[in-house]
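Take a look at the following structure, please.
This view holds just a subset of the chains, kept in their places.
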Amino acid sequence: MISETVEIRGHLIDSGVLSRVLDDILEYGGDYSIDTFEVGKTPLDESYALLTIRTEDAVDVARLVMRLQTHGANLTDPGEAHTSEVETDGVFPDDFYSTTNLETVVRLGGTWVPVENPEMDCGIVVKGDRARTIAVSDVRRGDQLVCGASGVKVVPLPAIDRSAGGFEFMKSDVSSEKPQALLMRQIAQQMRDIKEEGRKILWVGGPAVVHTGAAPAMVALVEAGFVDILFAGNALATHDIEAALFGTSLGVDLQQGRGVEHGHEHHIRAINQIRKAGSIAQAVEQGILTGGIMHAMVKHRKDFVLVGSVRDDGPLPDVYTDVIEGQRAMRAGLAGVGFAIMVATMLHSVATGNILPASIPLVCVDINPATVTKLADRGSAQARGIVTDIGLFLEQLALELAPGYRAGERPGDPA
Amino acid sequence: MISETVEIRGHLIDSGVLSRVLDDILEYGGDYSIDTFEVGKTPLDESYALLTIRTEDAVDVARLVMRLQTHGANLTDPGEAHTSEVETDGVFPDDFYSTTNLETVVRLGGTWVPVENPEMDCGIVVKGDRARTIAVSDVRRGDQLVCGASGVKVVPLPAIDRSAGGFEFMKSDVSSEKPQALLMRQIAQQMRDIKEEGRKILWVGGPAVVHTGAAPAMVALVEAGFVDILFAGNALATHDIEAALFGTSLGVDLQQGRGVEHGHEHHIRAINQIRKAGSIAQAVEQGILTGGIMHAMVKHRKDFVLVGSVRDDGPLPDVYTDVIEGQRAMRAGLAGVGFAIMVATMLHSVATGNILPASIPLVCVDINPATVTKLADRGSAQARGIVTDIGLFLEQLALELAPGYRAGERPGDPA
C-alpha cells in the first residue's frame, strides 16, 4: 500500500465537504485514517483535518489526490511539480495532472506559480515560469505538461456566507440515470430475506400499476407470496376490477397498447357492480370478479386497506371514506411489516411514510423524480428512491421472484 | 386576394389531417372554402377534399401551399417546376421551395421526377433530369434550385393500420414553451369579465402556493375581490397558518429563500393551536390568526371548502375528513361559479374537474405538465393548461388585478 498525507481546512462539516472527501476515498478503492481533526467550535470557525490516505499503488494515489483536490484537499508536502513532454499533437502524457475548476498553483523551481485560466478536465502546460490550463485538443508536441499530483495545490472556494441567505447549492441524489436492473435485483433479494425472517412485505400502489399493464406481474407477485398487505386508494382497485370485468373491450385495449382513458363509463359501472355485490370479497365469492390484483389478494387471503380521496368516483364499498379512520386502519396493518415498497403513487406513499417507523426499510419506485424527493422532504429519511418505469420494473421483479411467470401474460387474465 | 386550389385524399378525419390543414391555413393568415368533400363511408374508405385557399399575395399563397404539402395536400393543377440559379455559395434563392420529409416529385419538362433523399428544411436542386434535396450549407453558386410551389407534389404517408394496434402517434399540446406572461393577462381579463357579469371565481389550490412565496399575492387577490370561493386540502391551509403563526422563524426562512421543509414540528403545532381555538374563523376572531390567505378569506367573508386526504396530519378542525361529505360540500359551493382556476394541486384539481359542469371555463396552472394533461385525460375537455411557475404567476396576476399590490411583500405579513 502506498500512502500520502493530505490536509483540508474550511467549513468542513456544515458544508458537507469532508463527507465528500471521505466518500471519494472509498469510491477510488482507497482507505483512510483521520490523524488530526480540529473542529471549528462556533458557526464562524473553520475546521482542519489531516488525513492519511492509502491505495494499492502510486498511480492510484496520485489520481486520488487529484480527485480530492476538487474539494480543496492538498498534499501536506506537495514538493515540486514534475513535467513531461508531449509526444503527439492532441495527446496528453499518460499521468497528466487533470485540473479542477478551482484556483490552482504549481511549484516550479521552489516558487508557487498560479495556473492561468482555471478550467476543469484540462492539463497544465508550463512555459518558462508561467503555467496555464490547456484542453487536450490544443496541446502540441513539445509542450511541457504537469504530471502527477506533486507540486500542485488548489485553493478551495471561500465558505458560502450563510447570513446572506439565498438559494441552495445544488446536489442531486435522485436521478433516472442509474442502473435500474441492478437495483431491481437488490430489492428482490431484500424481499426474499424479509420473507425468510418471517416478516411481512407492505405494498403501496397507485393506478398506474394497472395502466402500465403490470397487473399480471403484480398478480404473480401476490401468488408467489411477496405481497402481504396492500395500501391503496379507490383508483387502483377500481381500474383493476374494471379491467377484469370489461375484459373484452378494455382488455383488448390494454393489449393493443392504448392507454386506459377515464371518462369511459366502464369504471363507474365496475364500481356499481361491486357496490351491488356488497364488497370485493363478496364479488369474488359470487363469481363476479375472477381476475386481477384484488381478486388475487382475496383468493390468497391477503389484507388490503383502501382509503378514499376527494377525487374518487363511487367509491368501492371497501374504501374508507373517512381519511382519519383510514389512517387508523393503515396503522393497524403495520404489525409485522418488515419492508415497504411504494409504486407509482404520491398520495398513499406520503400517507404511509407519515405513519411508518424509520426502522422499516422503504423503497419508493416512480417514473416521476418529484414523488421520490417529496417523500424524503416529508421526513422519511430512510426512503430509497428508484426513478424508473413501473410497468417494466414490476415485470422484471415478477420474472425474478415468481417462478413460472411468463413475460407478457394478458392483462386482466384470470389468474 | 390570390387563390389556389388544393386537394387531399386519405383518412382525413380519423387521422386528424384535415383538421391540421385547416388550422394551418388560418395560422398563415389565409382563408378557405371547402368546395368538395367526399367522406369515406366506412372506417376503411378514404375521404377526399378539394379546397380553395386564399391569401393576400402570391408569395404568401406559395408558402402556404408548401406548408399544406407537409400534410399531403397538393395543388390540383401543379403545373411545371420553376428553377432559379444560386448566386452565392451557401445561400438559396429567395423563394426557394422548402422541403418536407415526405416523398416528393417535381415536374420537369412534363415528366414527374422523384426527389432523391427526402429530408425536411432543404432545397431541391435540379441537375439534368434528376432532382435531389440539398442543405443550405451545401448549395453552390450555379446550382439550379426549385422555386415556388408549382410543379411540386408530395406523396402523403399511407394511413396507419389501426388494426395493428400499437402505440400512439405523438402530438403535444401542453408545453412550457409558451408565452406565459400573455396567458396570464388573458386570464386576468377573463376574471374581470366574470366579476362584471356578477358571477363567482372558484380557486382550487395546493400548498405550493405557500411554499413558492405566493401567499401575499394570493392575499392581495382575495382583498381585490377575485377569490370568491376556495377549494383546498389540509396542507394549503396548514402551511399558510404555520407561516402566519411562526413568522419569526419560518417567515425569515421564506424570506431567505429556503424551502419550507416538512418534518419540522411547526405545522403540527399550528394545527394544534387551531384545533384548540375551535376553527379557523374562531382563531381569527380570538386574534390568534392575523395574517395569510385563510385569514384574508375569513376577514372578507369568503367561503372555503377544505377536504382532507389520507396523508394529512391533524387535520385542521375545518377539514372534512369524510371525502364523500367533502364532495357534497364542494358541489354546494359551485352555485354561481362562472370561472375556475386551479393552481398547483393535482388531487383537488381532478376532484373539482369531476364535479364541474363543462360549461364553466377552467384553467389549470402547474409547473408540472403531468397535472395539466391528467386533468384533461380525466374528462375535463374544457380545461386549458398553463405550465408555469406558480409563485411568479400569482405575483404577476396580483400586480395586474390588485391595485396597490407591491411586488415582494413579505410572506406572512399581516394583511
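Going in written order, the chains are labelled A and B, and every chain counts its residues from 1.
In this text, contacts are C-beta pairs under 8 Å (C-beta built on N, C-alpha and C of every residue); 3 or more make two chains touch, one makes a residue touch a chain.
Everything numeric here is computed off the predicted structure, so don't read it as measured data.
Asker: For this file, with 2 copies placed, note down how many copies the whole complex has.
Answerer: 4
Methods note: only the chains that are shown with their structure count from here on.
Asker: Enter the angle, 0 to 180° in steps of 5, of the rotation superposing CA atoms of subunit A on those of subunit B.
Answerer: 180
Asker: Hey, how far is the Cα centre of subunit A from the one of subunit B, in Å?
Answerer: Whole-Å distance between the two chain centres: 31.
Asker: So in the complex, the part of subunit A that touches subunit B is made up of which residues?
Answerer: 165-168, 233, 255-259, 261-263, 307-313, 315, 321-327, 330, 347-348, 350-351, 354, 368, 370, 377-379
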